[in-house]
Structure formats: structure tokens, C-alpha cells
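Apart from one protein chain that is not included, each protein chain of the complex appears where it belongs.
Let's turn to chain A:
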Amino acid sequence: MAVLCLADVSDGALALDATSKAITASTKLGDVTVLVCGPQAAADAAAKIAGVNKVLCADDAAYAHGLAENIAALIVGLADDFTHITAPSTTTAKNVLPRVAALLDVMVLPDVIEVIDADTFKRPIYAGNAVQTVKTTDAVKVITFRTSTFDLAADGGSAAVEATSGAGDAGLSSYVSDEVATSDRPELTSAGVVVSGGRGVGSEEDFALIEKLADKLGGAVGASRAAVDSGYAANDMQVGQTGKVVAPDLYVAIGISGAIQHLAGMKDSKVIVAINKDEEAPIFQVADFGLKADLFQAVPELIEKL
């Protein structure tokens, strides 16, 4: 078996956490070749991940911004040599891999959480309220792995890096701009602690309370959809069925009711703490430690006493 794993590259740098976890999953399927759409330095970083056999580096402006048409064509050009085409379930891969699959006339297996064998996989459906075991009959398997369920691969690899190229720009789409929030906090999907705020926080100003607590705990900041829709938090902080899926050691949900769509993104956290003034809030049904309190009293007290 031979696996082509599409690395996640953001702004020219390898997204190590997501890529490494997808490599862990990919090594269960066969020899792993990593495709890096980015500069040599990103490819070199991928080559250091243990378990990687070879790195293909496509350093071309056409592949720099994750444009699906260009990257999908590149992958299809390489596909003949592989039984599996994989990637971490990032927004880039979710954009590109279904396109690859359709071009190869195969189905896609999104958000796989467990590899049973070379053609059988487990994936969540219905916002994680059911888990399906699916066996595919397709010759080439196109898979994205949910990174929160796989461990980081070790480092210490020394794979060879080879340049590769494809047709370049398909001329269908073009990059205009990015609006990327930068923060010194850990990345949401790999942080050991996540503190999330919901509609109960009430305003963008008061969302600073959530950020303060996160800083106190050295954690990342998350949010419910309601908090993002209301403009308290940025879209990339949304945790849930249709946002990010996290599984930190500690997840603190503040002013979040615990709708199934939110639980889908955090219920695999090791320890869940919920602070909510409504004792009937469904979040308490999944919380290890629940505190029924007004967040405007409890959170400042928590920040002070920690």
C-alpha cells in the first residue's frame, strides 16, 4: 500500500500538528509520501516527521493559497502511484480532497476517526451522534482524518525531499486576500486547555473575560456559534459540528448551553468544566465539573484565585 498525504501548509509554513497527526493515521495504511504545496523549508519540516518515506515539494505560486482547482489537478497527476490519498481534516483539505475524489471517480471519506483496515474506516455522522463503519469498494481511497483523534507522530525522520510540479494555474480561481487573526495563544485545535465563551457572555467587550481566563490557564480561546454570529468572537474560534473539533485535556465552557452541534466539537475533551447560570443547561450532562453561577461573578473570581 502506498499513501500520498497532503500536508497542511498555512502562509508558507508547515502546519505541523495537523500534518503530523494525519501522518500517524496514514502510516497505518502503508508507506507514506507527503505532498507539500509550499516552499522548501516547509518540505524540510515534513521530512523530519518519523514515518515519512518521501516528501514531494510543489513550490509554485499556483499552489500557495490552497486553491482547490490547482492543487486537485496536481494530486490527480500524482495519483497513479498511490492506493490512498489522505490529509488532515482542515478547511484546505475539505476544500481540495472531494474535488480530487470526483476527478478520480471515487467517493471521499471525510473526518475518519479510526482505521480498521485498508478499506474500512470509522467516521462520525449526525454531528457525532452516530458512528458509521464504512467499507469502500473504490480502487483509490480518498480520506481526511479528524486530527483530534490521532496522536502526534514522533520526530526524527529523515525522508528525502524531491521537487514535483504540475500544470500550475488552471485559470479558474485566483487569490485576493487573507484576513488572519494572529495571537500569541496556542492553536485552538492542538491546545491542552481551551476556554470557550457563548451567547451568555453577552458582548464583544465582555468576551475579554474569556480571553483573560484562557491566558491564565495558558489555553486557547474557543466560542459557540452564537458567540461568533453575535460578533463576540472570530469565526475561526467556532467549536462544533461545523466548526473546529477539539479534544484538549481541559475544556471550559462558559455561558454555553450545550447544543448538540456544539457538543460535536468538544465532547471528546478529557475534562469538561461548565459554568452556566441555568442548572438545566444540557452542557451539565457532559461536564465533569459543573458550576451553576453567574459567569460575571464566577469568572473574575476564578481569574483572581488561580
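Note that a contact is a pair of C-beta atoms (placed from the backbone, for glycine too) under 8 Å apart; a residue touches a chain by one contact, two chains touch by 3 or more; residues count from 1.
Just so we're on the same page, contacts and distances are computed from a predicted model.
Participant: So one subunit is absent here. Using its UniProt record, which name fits best from "Outer membrane lipid asymmetry maintenance protein MlaD", "Electron transfer flavoprotein subunit beta", "Xanthine dehydrogenase YagR molybdenum-binding subunit" or "Xylose transport system permease protein XylH"?
Facilitator: "Electron transfer flavoprotein subunit beta"
Participant: Touch as defined at the start, partner being the missing chain; which of A:90, A:148 or A:164 qualifies?
Facilitator: The missing chain is touched by A:90.
Participant: Sort through A:78, A:127 or A:161 and give me the one touching the missing partner chain.
Facilitator: A:127
Participant: Considering the entire assembly, which residues of chain A contact the chain that has been omitted?
Facilitator: On the side of chain A, residues 10-11, 65-69, 72, 90-92, 94-103, 105-111, 120, 124-138, 171-181, 189, 193, 217, 225, 228-229, 234-236, 241-242, 244, 249-250, 260-261, 267, 271-273, 279, 284-293, 298, 301-302, 305-306 touch the unshown chain.
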